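Everything on this sheet refers to the single structure shown next.
Omission of a single protein chain aside, the complex is shown with its protein chains in their original locations.
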Amino acid sequence: MLETVNTFLAARGIYCLVFILFFLAVYGMITCKNYMKKMMCMNVMQVAVILFFLCFAQKRGGVIPILDGVTEAASGYLNPIPHALMLTAIVVSLGTTGVALALLMRMTEEYGSVEEDDLLSGKARKKKEESADEADEAEAEKEAEKEETADVTGKDPDET
Amino acid sequence: MKYKILTLVVLIILCGAFCAGTAYLPEIGDPQSVPNNHISDYYIEHSEEDTASPNIVSGTLADYRGYDTMYETSVMFVSGLVVTLLLAVNQKKDQQKKRKYDVTEKVMGAELLRPVETSKLKGIMNHPFGGIIIDVSARLIVPFSMMYAMYVLAAGEASPGGGFQAGAVLALGMVLGRLMKGEKASFKIPGAVAVLLAGIGAFFYVFTGWLSLFNGGMFLEYGAMPFPISYHHLHEAGIFMIEAGVTLCVMMTIVGIMEALLKREDFEEKD
Partner (left out) sequence: MRHDREVLLIMIMNHLPVLAVVVPLSAALLSLLLSRINKNLGKAVVILSLVFAFLDAVGLTAQVLQAEGHLIRYAMGNWDAPIGIEFYVDPINALLACFITFIAMCASIYSLSFLKDREWLQSGGYYTLIALLTVGLVGMTLTGDVFNLYVYLEISSLSCYGLIALGGKRSIPAAFRYLLIGTIGASFYLLGIGLMYAMTGSLNMADMGELLQSQMDNPLMYLVCASLIGAFGIKMAQFPFHAWQPDAYAYSHPGASPLISGAMSKVPALAMIRFFFFIFGVQNLVIVDATRLIGILGALGMIFGSVMALNQTDFRRMLAYSSVAQLGYIALGIGIGNLYGVTGSYLHILNHLFMKGGLFFAIGAIQYRFGIVNINQFGQLHKKMPFTCFTITMGALAMVGIPPTGGFFSKWYLMMGAMDKHLYIYMAVLVLSSLLNAIYFLRVLEKIFIAPEARLADRFDKEARRDGAAAKKHFLEVPAVMLVPIVVFGIGIVAMGIFNSQIVEFVAQTALKGVF
């Protein structure tokens, strides 16, 4: 029994585990209500993809792809391409995580919360109205302008 | 709840389909599998003569697929830039925060915030932390880590290592010093300037490509660079040049991100 499981795992099981990890992370990203948790799930998902690629590089009895002067045959070295590709993917995921964290910090500052429910419900919107941002500021300016014109003409500008 | 179950069902179906598909994927560890044979043998067999790099991953990353790595470096730079743009310099926020920071000073042209009294802030990262033990041990670690980074950079072409690792280890020294000494760290770079330098590091990579282009080669063809040395050495020089650019870019991006986070780290505490 253990033998069978071992052979399965060695031959193809790791793929299955990687896919389960991947879809678990996607499930977490969709259902978690906290943006920070969503971001962590995103990282898990990226790691799953990296592991998936590294599975292809494996060769039984292979050594790391640095010429050591002993191993002669090409089949003695691991496949270097997935490693090179995944180095790129790791850097990309690092960059994505950095940007996501910066956005989360800004979100905490602007809305006081990173919970999706708070952001969508009135609680965050209430906070939103308190301070002015770029788009809101334009509207606020417009309001001020309206008041000014109202003062000048002596009637409500919205009446038109 | 309904939508959670729906998501779960859809994802289980997808996951099942992918897991069933593994039956058609090559067996893990099989040296005769398709991905291990089509072009991978070419890289292993020709890496040394083509790229002068016994480290095949480095040779692949920096030479055969060097064009990808150029954009990878740019991705690093752009993430540092976005973080800095979002966090470090935001004049609107500066105005709102006048209660806490009322002095803005110009450091190399960038408007940076200086807290009135550092000690009154709740955040920990702006103060020096730790006592004499951490201080002394950091003093020991920093120079050696920096030297090690240089070694990793120089040896990256022949053994495990390379620009990304070297940049990260170099940045470690700076981050450590900054955390130990807080605002009083003797060697610190303003976030905006750090991102600027990261851009220059990434440009150094592109510049290597331009060198070969102007000398009549294809883009990033190290063999065509205008230096009077052999093909073998040209490739070594090319890989070293791009690794140096990558090192500068990665180090400065990390420093830039750290500086950007330090400028903002105290708002989490407030109400």
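Letters A and B mark the chains as written, and numbering starts fresh at 1 in each.
In this section, contacts are C-beta pairs under 8 Å (C-beta built on N, C-alpha and C of every residue); 3 or more make two chains touch, one makes a residue touch a chain.
As the structure is a computational prediction, the values presented were derived from the model and not from experiment.
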Item checked: Residue of B:F77, B:Y148, B:F164 or B:F240 touching the missing chain in the full complex -> B:F77
Notebook entry, point to check: In the whole complex, what residues of chain B lie against the chain that is missing from view?
Noted result: 14, 17-18, 20-21, 24-26, 33-40, 42-43, 63-68, 70-72, 74-75, 77-79, 81-82, 84-86, 89, 91, 108-111, 192-193, 195-196, 199-200, 202-203, 206-207, 209-210, 213-214, 216-224
Note to self: Applying the definition given at the start, please give the residues of chain A touching the unseen chain.
What the structure shows: 22, 26, 29, 35, 38-39, 42, 45-46, 48-49, 52-53, 56, 81-82, 85, 88-89, 92, 95-96, 99-100, 103-104, 106-107, 110-111, 119, 128, 133-136, 138-139, 141-142, 145-146, 149, 157-158, 160
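Throughout what follows, only the chains that are shown with their structure count from here on.
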Margin query: Measuring centre to centre with CA averages, how many angstrom lie between chain A and chain B?
Written below: 18
Checklist line | Residues of chain A that touch chain B when the two form their complex | finding: 10-12, 14-16, 19-20, 22-23, 26-27, 30-31, 55-62, 64-67, 74-75, 77, 79-85, 87-88, 91-92, 94-96, 98-99, 101-103, 105-106, 108-109, 112, 131, 133-134
Checklist line | In the complex with chain A, residue positions of chain B that touch it | finding: 4, 7-8, 11-12, 14-15, 18-19, 22-23, 25-33, 35-36, 39-41, 43-45, 47-48, 54-57, 59-61, 65, 68-69, 72, 75-76, 78-80, 82-83, 86-87, 92-93, 96, 159-160, 164, 257, 260-261, 264, 267-268, 271
